[in-house]
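Report on the following structure.
Note that one protein chain of the assembly has been removed; the remaining protein chains are unaltered in position.
On to subunit A.
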Amino acid sequence: MLEGTPLKITFELAAVTTVLLFFVSVPLAFWLSSSRSRIKPVIETLVSMPLVLPPTVLGFYFLLAFSPSNSFGQWLDEWLGIQLIFSFPGLVVASMIYSLPFMVHPIQSGLASLPPSLKEASYLLGKSRTTTLLKILLPNIKSSLLTGIVLSFAHTVGEFGVVLMIGGNIPGETRVASIAIYDQVEALNYGAANYYSMVLFAITFSILLLVYLVNGGYLKKFWK
């Protein structure tokens, strides 16, 4: 092993982000798929913004908002004892927002593709919205859930701009693999850059391949 920490931080960040994001996105996607509220288009737009906005823009505003010299950053620091700038928790928060559409969109379209009568049948059998979501709706959109989880994970692994802006480049704390590659290339250390790159390439390729195999039903014959 050349230097394990940037890779470890990368996958730790991706795992934590994905898990937290999943629990945030399921209710949000459920609301978006069933609501007719007037503010829905605004929320939908906000969720999709990270798709089109340069990550540096996002990072820049995070930097401003979370900075301890700012009132919000100050409040976080004083009341919760959290400093989000140049720290791992800050990276998680920024990554969650940056990967939000990759989790919300598949789940939302999965829920929207179910016939509305499923939900209604469950309500008529006396079940609450939460029970209906957990026992009926989510089990029927497993492939959408898998897609959302994997895309968010892979997308977080591939982050660069946001991480650099808000996390900086602190070895062992916020230096993720994508930044380590940039660093090594700048130092003309191509061997190390190649090592990180190969690992990222191989892992993201395997993850995405697995999703396509599972969702395409290619693996069914092995566990039947």
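Assume a contact is a pair of C-beta atoms (placed from the backbone, for glycine too) under 8 Å apart; a residue touches a chain by one contact, two chains touch by 3 or more; residues count from 1.
Basically, contacts and distances are computed from a predicted model.
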* Asked: One chain isn't displayed here; going by UniProt, is it "Cytochrome (Ubi)quinol oxidase subunit III", "RNA polymerase sigma-70 factor, sigma-E family", "Molybdate transport system ATP-binding protein" or "Stage V sporulation protein AC"?
  -> "Molybdate transport system ATP-binding protein"
* Of the residues listed, A:Pro41, A:Gly81 or A:Pro139, which one is in contact with the missing chain? -> A:Pro139
* Asked: Residues of subunit A in contact with the chain that isn't shown?
  -> 115, 117-118, 120-128, 135-136, 139-140
